[in-house]
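A single protein chain has been removed from this complex, and every other one stays in its place.
So, chain A:
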Amino acid sequence: MNSLTLISILLVYLTFLFFIAHWAEKKENLKWANNPYIYSFSLAVYCTAWTYYGSIGVAANSGLNYLTIYIGPIIIIPAWIIILQKIIRISRLNNVSSIADFISLRYGNSRFLGALVTLICLAAILPYIALQLKAISETFHVVTKTPENSLALFDTTTYVAVALALFASYYGTRYVDASEKRKGIITAVAMESILKLVFFMIIGIYVTYFVFDGYGDIYKKASVLEHFNTKNTIGSIENGMNWFFLCMLSLFAIFLLPRQFHVSVVENNREKHIKTALWIFPLYLFIFNLFVFPIAWGGNVLFDGEVKNADTYSLLIPQFFNNTFLTIIVFLGGFSAAISMIIVSSISLSTMLSNNLLIPYTFLGRLKNEEQEINNKKIVTIRKIGIFLLIIIAYLIYRFFALDYSLGSIGLVSFVIIGQLAPSFFGALFWRRGSSLGAKSGIIVGFLVCLYTLLIPYAYGLTNTTNTFIASGIFNIDLLKPLALFGLDYLSPIAHAFFWSLLFNTMTYFAVSVNFKGNYRERNYAEMYIDVDKYSTNHENAFVWKGTAYTRDIEKVLVKFLGEERTQRAMSIFNTKYNVDKNQELADARLVKFAENLLTGHIGTASAKILISSVVKEEKITLPEVLKILEESNENIQINKKLVETSNELKKITYQLKHANENLIIKDRQKDDFLDTVTHELRTPITAIRAASEILIDDEDVPDDLRKQFLNNIISESDRLNRLIDKILDLEKLETGKQKLNLSQNDFFNTLSKTIEPLQQLIKNKNISVILDFQKPLFLFYDEDRIIQVVTNLLSNAIKFCPEVGGKITIEILNKSNFYEINVVDNGKGIELKDAEMIFDKFYQSDNQNIKKPHGSGLGLAICKQIVELHQGKIWAKNNENTGACFTFTLLK
């Protein structure tokens, strides 16, 4: 196939990815771009060109060993729900944007440690990126059947590398704050993950079922090949050890590789997305590996005896059958695998390079004095150039050094180097005593061992047995043979180097940490990391800091990087969160930590600390003091929690008391009003009686008829007095339960007739029409005298409130599930809503009749209520639609 055609296809493909990234960036708030599947598939950036091509090479040449790289992650993934969640939480709270930040922050925010981790990552990953470029380049030449051009300028893959570098540096540095999410890139990576899987499955199915007749066929044909059995069994116990260590190696790598840390931690939007990744990612790895074996051995069968690079079997097979379309598809899948790795790795490496190496060691002094815009521009430029240079350097490594090694071997070397971060990384999560010095010395010692047992021999060529260094060790000491250190001669070079370097690394880390205690800051962060859940809501509280600091100074520093507006916004968030007065001049530990966090995303943890330290005056604290403060703050948090609970309870009780009190006051006032009313009502007949009597006794000339009239008045007023006293006693009896009901079965219609009879005159006087709306007869169980009392009361009220002209009263009975509802409806002015409930309280008189003569003693409805409730019914009032009042009471069936 023509180079130009393939390049055009590549360009179209890259444009497509560019479009996806661009689209996702635009729609970053859309649910679609935030779903857990994007997160899960982006994790498959783990499967690089090494997986895509290299696994097949390994499977073809050395059998099952390729599986270890996938078994390791699958073993550890179930533990993600705890470990990864913890890492994500710590990182989110501290604005961590790379693994270098993560490790160095835990060990007292050590600048040197951050730089060291960055260097380790660079050493591990640059050759790894080179490997990807090599894969692109090699496969490109396989597809186009062109030889590689020894002059980089004329080699088409050079331009591919440059294009990638531009793409990554453009999209990877959209935000100054490195802990911001990069939706565009991540969506594109997830898309590529899906494409590479689909393409790989297509070629797998093609080889298995079209070139051959299924798995059985391939197995049958392959099993007659030389070495088939030895390659496809684990074999000896030594080989088992190799397996074990390789699994461990990849288990660490899934956490430690900068690109994995980036996609799984920095780009994580929601912790719950882990749950989806928990099954998607292992399933992804599993499906990917289904077809590695058939392609590898299918290739071995097809090309038996020919010297071919087994890494490229997946391309050679369709090409062998002249299937250009499939060849291109496979090439695009491998290309996807390579570029997602390159892009994500270079972004995370450049963040580390800028935030943990360049800014804290060189640029910080200059950034300190500039304006925000210039600063941001500088930081972004540093990162852009960083990404670009990293890819170009990787390309140069590929051109000059990495040409001779197979994909798998470089990948594993890189895993071993990155593995050196494991002790300090996992120690950060689980061991309080781990110290900065321990972490640094562990990493350095581990790396040196790795250098001795792996990198130097690698540089000489592993199989170069004539080399004296490899054959007989340094100074000819047998025990120091680099590939068989201390006589351990049965492990493969990778497993061997991994074993020794990690052993020394871990031992050093433990020994140094135990013997040289870290300072208070390390111990402080240890608490914050290990007990992250305890501090997750008020993270800044956990930061121990003593000294003098001014809010204004800290704000000034923030403005230089965040700008005026964002600084003010952040400060007001802080003030609200901790209930701090915004005019507070002195800053406390929380503000110091808060400010450091804000800067961390821009310039890294170490620089953030340095910058803030330059404007505050910190006092040294001793380790025991830190522990004491932490303990106290812990206690405080718990006491606070209890206090909040108690105060909430108190608030509730206070509210209830207040409510009860208000009710009491109202009741008390009602009682006063009632007494007022009752005395008034009692005095009125007494007054009449007294006046009449006075006339009769003083005046002997009163005419006879008038004298008779006065005496009649005295009698009627005495009766009135008596009735009133009866009512009061009646209510008292009902209320105290002394009144018993005399229940019997009655026809409600009969009862109603008896009630209306004495009221006929009043009804006629006002010309009111009374409508009875219910089925007759209606037999119910009640105390007839009492119910007559109730209905009389309601009817007299209704009559009283009916308009002078066109008055109308309706009595209707509704049949409800287990009771009857009796409504007495008039068409008067209705009742005030605020009175609706209280009119049934004794003593209650509506406001608007407070001074005016009340229409009754204020006892009628109260007595009704008592009677109805004694019948287990309810009584209430509301306004009817036709603006009249509607009084309702219920009677049980």
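Just so it is clear, a contact is a pair of C-beta atoms (placed from the backbone, for glycine too) under 8 Å apart; a residue touches a chain by one contact, two chains touch by 3 or more; residues count from 1.
Going forward, contacts and distances are computed from a predicted model.
*Asks:* From the list "Response regulator", "Nicotinate dehydrogenase subunit A", "Ubiquinone biosynthesis protein UbiU" or "ABC transporter ATP-binding protein", give the UniProt name belonging to the chain omitted from this structure.
*Replies:* Going by UniProt, the chain not displayed is called "Response regulator".
*Asks:* Among A:283, A:657 or A:695, which residue is in touch with the absent chain?
*Replies:* Hidden-chain contact among the options goes to A:695.
*Asks:* Hey, which of A:236, A:515 or A:716 is the one touching the hidden chain?
*Replies:* Candidates A:236, A:515 or A:716; residue touching the omitted chain: A:716.
*Asks:* Where the complex has a chain not shown, which of A:34, A:232, A:684 or A:789 is the residue touching it?
*Replies:* A:684
*Asks:* Take the complete complex as the reference. Which residues in chain A touch the chain that isn't displayed?
*Replies:* On the side of chain A, residues 676, 679-680, 683-684, 686-692, 694-695, 698-699, 702, 706, 709-710, 713, 716-717, 851-854 touch the unshown chain.
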